[in-house]
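Note that this complex is displayed minus one protein chain, with the remaining chains in position.
A, B and C are the chain letters, set down in written order, and residue numbers restart from 1 in every chain.
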Amino acid sequence: MFRTLKEKVLKANLLLPKYHLVTFTWGNVSEIDREKQVIAIKPSGVEYDHMQIDDIVIVDLAGNIIEGTLNPSSDTPTHLELYKAYPNIGGIVHTHSTHATVWAQAGKDIPALGTTHADYFYGDIPCARSLSAQEIQHDYEKNTGMVIVEEFSNRKLDPVAMPGVLVSGHAPFCWGKDSFDAVHNAVVMEEVAKMAISTCFLNPLAHIDQNLSDKHYFRKHGANAYYGQRK
Amino acid sequence: MFRTLKEKVLKANLLLPKYHLVTFTWGNVSEIDREKQVIAIKPSGVEYDHMQIDDIVIVDLAGNIIEGTLNPSSDTPTHLELYKAYPNIGGIVHTHSTHATVWAQAGKDIPALGTTHADYFYGDIPCARSLSAQEIQHDYEKNTGMVIVEEFSNRKLDPVAMPGVLVSGHAPFCWGKDSFDAVHNAVVMEEVAKMAISTCFLNPLAHIDQNLSDKHYFRKHGANAYYGQRK
Amino acid sequence: MFRTLKEKVLKANLLLPKYHLVTFTWGNVSEIDREKQVIAIKPSGVEYDHMQIDDIVIVDLAGNIIEGTLNPSSDTPTHLELYKAYPNIGGIVHTHSTHATVWAQAGKDIPALGTTHADYFYGDIPCARSLSAQEIQHDYEKNTGMVIVEEFSNRKLDPVAMPGVLVSGHAPFCWGKDSFDAVHNAVVMEEVAKMAISTCFLNPLAHIDQNLSDKHYFRKHGANAYYGQRK
Partner (left out) sequence: MFRTLKEKVLKANLLLPKYHLVTFTWGNVSEIDREKQVIAIKPSGVEYDHMQIDDIVIVDLAGNIIEGTLNPSSDTPTHLELYKAYPNIGGIVHTHSTHATVWAQAGKDIPALGTTHADYFYGDIPCARSLSAQEIQHDYEKNTGMVIVEEFSNRKLDPVAMPGVLVSGHAPFCWGKDSFDAVHNAVVMEEVAKMAISTCFLNPLAHIDQNLSDKHYFRKHGANAYYGQRK
């Protein structure tokens, strides 16, 4: 019934090893069907090498399994919180990609240091506040999503212009128009995270000029975009 | 006679180059058959490209060769000490994987900095104390094992919850339920070692919150685990 | 009509992923035909995997499309400024290669630290001054080229002996006799940029001796060159 959606989500999950974003099973991609109010997501702990279309799990927005025989990713409640809070996003990726995870472990935002960053992320990529002991002990994965939403709300960030976040002490989540777009943003975040570490070594005070950041972001996004073949 | 065990240990050894954990012959994997009281282990100094099933050496727990024409790994006495001390482990891996070796050379524990670490290693990964001149000069490889066991005893560490160690000035040993599980843990240790170096550059005071560490470790291990498809 | 030129520029563009200089579409190569006063350049935002010869765009020196149905790279005006200012260059490459981009983000010259650098770049590779708010807001890509030319003029640099530059907060441009030579120089810049970061960590005061720099540069370039098979 959800064959097209499951096939796309399978493909998007298989992009994670292709782009060297995951070790073993440490990552998952989902996509939402807003009309049918379901998401398709990677099964928990299944290796990418052996993953089949029918391993992809369909769950409703309350987290009930609608189709599939495997457990969905243990991070499913985080995905659901984000889909519920942000009606404009269609796909979500969670990885432990090396350099983005380094920033999450350091508990620091990834500073916007150049146009590579500004082409995709409008401003510093936020590291959300740590979860409290209670938030960790009960409904941990759901609370992870809620803390992300809280952080975006506190900082007045638009999830379309800032399609990713670091969970402190953990790793990144990224999102996008659909699952492919979310993976695309995860690749970008990993690359800018990697460059930012060395940049901070060479120049701890480095930061992109706001005009340059605006120029690059709006060259690719919004009504006046002129990058690419979109007309 | 030990064909199945040797075949598995051959396969486990061949995972080391696959996961980029070894240069040349710098690594070895063994597995124990607790009933027959023997281990199968890589031969010393043989290249992975040419290794055959009958190159794998079977030795008893006193170190005598039971089957095979080649010398076993020169690190065999270290493996034997660990198998004798820890009845719950079934496979052992030694590598000089780049980033874990960096921590061993620095003589420092790999600090637990994030959930990637906490998913597999419960707490900081210990760097054992240096061997004395006498421990180095006589029965060096056996003493390497004994110093590991001493370190775990002093720190009251459970080898099941802490499936690896750094030998100071040398490199890591990892272990697990069997040889494949040991290799799995060696891959994880290398990745968390790599991330920890850059994390310490960005934030020298970083450390995972104990609640978060508990949550992730017990999400995957023990009676209340809910990660994956295990039921 | 421009088939040979387009074929060469297509090949030169495909070298960028081969040498790991680009992620997604983040890079472009052009080559000029000085007689016909046109350049061939990569189309904007098209992936390397699918690029065909007829996707390559031919534009005149005023930026008008002469042949091709796609938009040329959004960086085309930068390329044109450089071709107009430097009659001795035949090909230009722009990438966001990781380590050269790190130096651009840090806003620092890549210091000449060894003979690898001196074999290709005569002196420190300059990081041009930042663009002003006005230069960013109007004719940004053209102004990027003009700021490069200004920097070379201020520093009295010869673009033949210094075949590349960093754009502050952005990324490198490289050039050469033709598009292949430009890509060659982009590979070299990325490698020397990578080595320079770690060298500066080990020895912040390191710099190549001027005599050694001269020796290596002129061993490969100019009338007395004796490296290679050129006679």
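Criterion: contacts are C-beta pairs under 8 Å (C-beta built on N, C-alpha and C of every residue); 3 or more make two chains touch, one makes a residue touch a chain.
The structure presented is a predicted model; accordingly, all values stated were derived computationally and were not measured.
Shown chains touched by the hidden one, complex as a whole: B, C. Of the listed residues B:H96, B:K142 or B:H207, the one in contact with the hidden chain in the full complex is B:H96.
Of B:Y19, B:Y140 or B:F218, it is B:Y140 that touches the chain left out of the display.
When the omitted chain is restored, the residue from C:I66, C:L157 or C:M195 that touches it is C:M195.
Within the complete assembly, B:L131 is the residue of B:L113, B:L131 or B:M189 that touches the hidden chain. The missing chain lies against chain B, touching residues 23-26, 43-46, 70-71, 74, 96, 98-99, 101-108, 130-131, 133, 136-137, 140, 169-171, 197, 200-201.
Contact residues of chain C toward the unshown chain are 113-116, 184, 187-188, 191, 194-196, 198-199, 201-203, 206, 208-209, 211-212, 214-215, 219, 226-230.
By our rule, only the chains that are shown with their structure count from here on.
Superposition angle, chain A onto chain C, using Cα atoms only: 90 degrees, a multiple of 5 between 0 and 180. Rounded to a whole number, the gap between the C-alpha centres of chain A and chain C is 33 angstrom. Multi-chain contact residues, meaning those touching two or more other chains, do not occur anywhere in chain B.
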